[in-house]
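Every protein chain except one is present and positioned as in the full complex.
Then we have chain A:
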Amino acid sequence: MSSTGPILTVDRLSVRLPKGADRSHAITEVSLSVAENEIVCIVGESGSGKSMMANAIMRLLPQGVTTDHGRILFVGRDLCAASAAEMRSIRGAEIAMVFQEPMTALNPLRTIGDQIGEVLDIHTGLAKAEIRSRVLSLLSDVHIPDPPRAAKAYPHELSGGQRQRAMIAMALALDPKLLIADEPTTALDVTTQAQILKLIRELQQRRNTAVLFITHDFGVVAEIADRVVVMQHGVVVEHGTAREVLRNPRHAYTQQLIAAVPPVAAPPPRRLSDQTLLALSGVVKTYRAGGFLGRGARVTHAVKDVSFTLPKGATLGIVGESGSGKSTLARCIIRLIDPDAGSILLDGHDWALMSRREIRQRTQQMQMVFQDPFASLNPRRKAIDLVAQGPIVHGTPRDKALSEARELFQLVGLDPSAADRLPHEFSGGQRQRIGLARALALKPDVLVADEPVSALDVSVQAQVLRLLTSLRERLGLSIIFITHDLRVAAQICDLVAVMKDGVVVEHGLTHQVFGTPQHAYTRALLDAIPGGDFARTPHP
């Protein structure tokens, strides 16, 4: 499998950031090499400089950011010294790139076929008909169903996975020697991610392409990498073959990252209370869009007849891919959205039937933690006010609410002296703690958490999950935990319900559902978790 000489050699490269950034260099003295027919993964969390690496190689650094030291050798040429014109002929033709979000990387106003054809048109002198047939063969190479139709489609008409396939087809159109993939599967569902990873592997082997694969997920690394480079704060902390690094990590940071990606094995089940706290039965939510007086409207069944019960003190995970209706369900439960039918019984009151007024009065019983730690806090409010505003709305005197808020800061592991700062002065994990404190300020019985950790780095994810686990024991919380990540669900949930297309296809105790899945979709989800055996068996 291994090969002749390296395609790409990065030699002690440093990239300087503009003045006023949080550090002087995005990357400091990083060396790595990628050989023909080899997949090298750069792993690191946000801020590690891994994406800057890709931009530096492509010479597409943002304004004010410059490489100030080192060389980038690409088949014998130093890219740092190449002219702008040379770089243009290299980009796309010899080094191609696949981005994280295919929707923003594609032009929404032009068809897929057009955009792939454009690459061929710019770099080769092929005739129109020939370009067309090349486009179709590329699209069939990336296994897009019905290539002629996909070529005529606009980006929004394809699914996320198909768009990413189209991006890969475009990247491979000119048989590049090096493919740089910057988090290409992060925005995708697990099952789609598994397919795309398989596709990249397959194409790479067939064409002997060198691949530089940037990711934050050690599961993905286990799935695809030949060699691994681990980066932290712009420095390479560890590198080696995938086997070495995964089985025998030497650096503490690598060990921490790997520990943050635990196997999908549920911890021993806790004893659950017999007392039912929350009972859903037959919850339905249907969206209608367009149409006139109800005729010809597009109907989306977001949630179809969902029933389950949440025992007191238990954590119920609702898992599923995007579009499965899990977020809609969460918002129905807490009545941000009005369900069309069904009942949501909490403490003898049917939340599905309550008026807005009654809900405002009863919100103390049920609170929500949101997904995006950046969007879920009012940017103009101090952290302490954000936490205290709930109790104040419900009639607690301001002084008392503020002092309680300070205690909550301590409870969620924040420094109470930071209470007067604005949200943007906190990191993502800290903001999520503020969001949690805000929800806990009302002392709810039920906490609805909508993907509370999916916007966070893996190591921060682990911290927040530990916090949630300890809080639920101390406060006797019952939690509905929405997530797309089965590994996260396995860590924290006593019970899981697997959702697909608005229906709960399987539910039960976590270790049963994940250990002996009954439904084909649950099995597909579990198989799709990147990392194969690495993810399923405990790490040494």
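Throughout what follows, contacts are C-beta pairs under 8 Å (C-beta built on N, C-alpha and C of every residue); 3 or more make two chains touch, one makes a residue touch a chain; residues count from 1.
As a convention for this text, contacts and distances are computed from a predicted model.
Choosing from "Alpha-ketoacid dehydrogenase subunit beta", "ABC transporter permease", "ATP-binding cassette domain-containing protein" or "Cytochrome c domain-containing protein", the protein name stored in UniProt for the chain missing from the display reads "ABC transporter permease".
The missing chain, though absent from the display, is touched by one residue of A:Gly219, A:Pro263, A:Gly435 or A:Pro517; that residue is A:Gly435.
Of the listed positions A:Leu120, A:Ala169, A:Leu377 or A:Val458, the one in contact with the omitted chain in the full complex is A:Leu377. Touching the omitted chain from chain A are residues 331, 334, 336, 359-361, 363-364, 366-368, 370-372, 375-380, 389-390, 393-394, 435, 438-439, 442.
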